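Got a structure here, written out as structure tokens. Questions coming.
What you see is the complex with one protein chain gone and the rest in place.
Take a look at chain A:
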Amino acid sequence: MTDNVVLHVADVHKNFAGLHALSDIDLSVEEGQTHAIIGPNGAGKSTLLNVIVGRLAPSRGAVIFDGMVLTGRKPYEINQIGIARVFQTPEIFPDLTVLHNVMIPALSKRDGPFRLNMMRTLDSETAIRQEAEDILADVGLHERRTTHAGALSRGDKRRMELAMCLIQKPRLLLLDEPTAGMSRHDTNTTIELLKKIKSRGMTKVIIEHDMHVVFSLADRISVLAGGRIIAEGLPDAVRGDPRVREAYLGGAH
């Protein structure tokens, strides 16, 4: 691997009461690249993301981001380092408006993990608000900015969650099936959006079932099956790999 590796998952194992969810995971993601992780259901893809963002502690091994060990840090510290995540089931603020949902991450980026900011009104945060409106226009949710987020469709919730991550301008964006539950049209819009981000140099790790999405976006692909990486390489090489075909055809699919 070249030396502009920004995320390094080093020899990570994760056991759940004797079940080997992840074994010998070694993964390197280069700066600015889009790295896709594919594999059948239950392969351990989401577990791997959970280890990276600090939701789960690995049983062995470590995750290193830009020379910093992430393992042992809390999720909020990992986010402040510059890693944002889109969840498989959207994690949003359902009781707040779409605009506020997107303003909150921007305030986190500006003010850090805690600030007793009681002297201003939210309405006076015009710069943050403008930023949020721009991002919402990017993802096509500007007209819905005053809606309560809980009332959005599933696809719209996902796009809003993506906007919540993008407004932080993270150095690494983790996407857990970002187009699941979206129509073909919305999926294509999201692909275009993610391509646009790529041109800004944001590194991404993406988990996806939809091969159309994977081959439209990925620079490299790792194939996970049974908690192990069984193949890794450029999209074309992975596409033709017989082990990959076997894992998919012999698996749940």
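One rule holds for everything that comes next: contacts are C-beta pairs under 8 Å (C-beta built on N, C-alpha and C of every residue); 3 or more make two chains touch, one makes a residue touch a chain; residues count from 1.
Going forward, contacts and distances are computed from a predicted model.
J.: When you check the chain that is not on display against UniProt, which of "Carboxyvinyl-carboxyphosphonate phosphorylmutase", "Spore coat protein JA", "Sulfurtransferase" or "ABC transporter permease" does it turn out to be?
T.: For the chain not displayed, UniProt's protein name is "ABC transporter permease".
J.: Touching the hidden chain in the complete assembly: which of A:8, A:35, A:100 or A:171 does that?
T.: Of the candidates A:8, A:35, A:100 or A:171, A:100 is in touch with the missing chain.
J.: Among A:21, A:53, A:213 or A:229, which one touches the chain that has been omitted from the display?
T.: A:53
J.: Even though one chain is hidden, which residues of chain A still touch it in the full complex?
T.: 53, 74-76, 79-80, 84-85, 87, 91-97, 99-100, 103-105, 107-109, 111-125, 145-146, 164, 168
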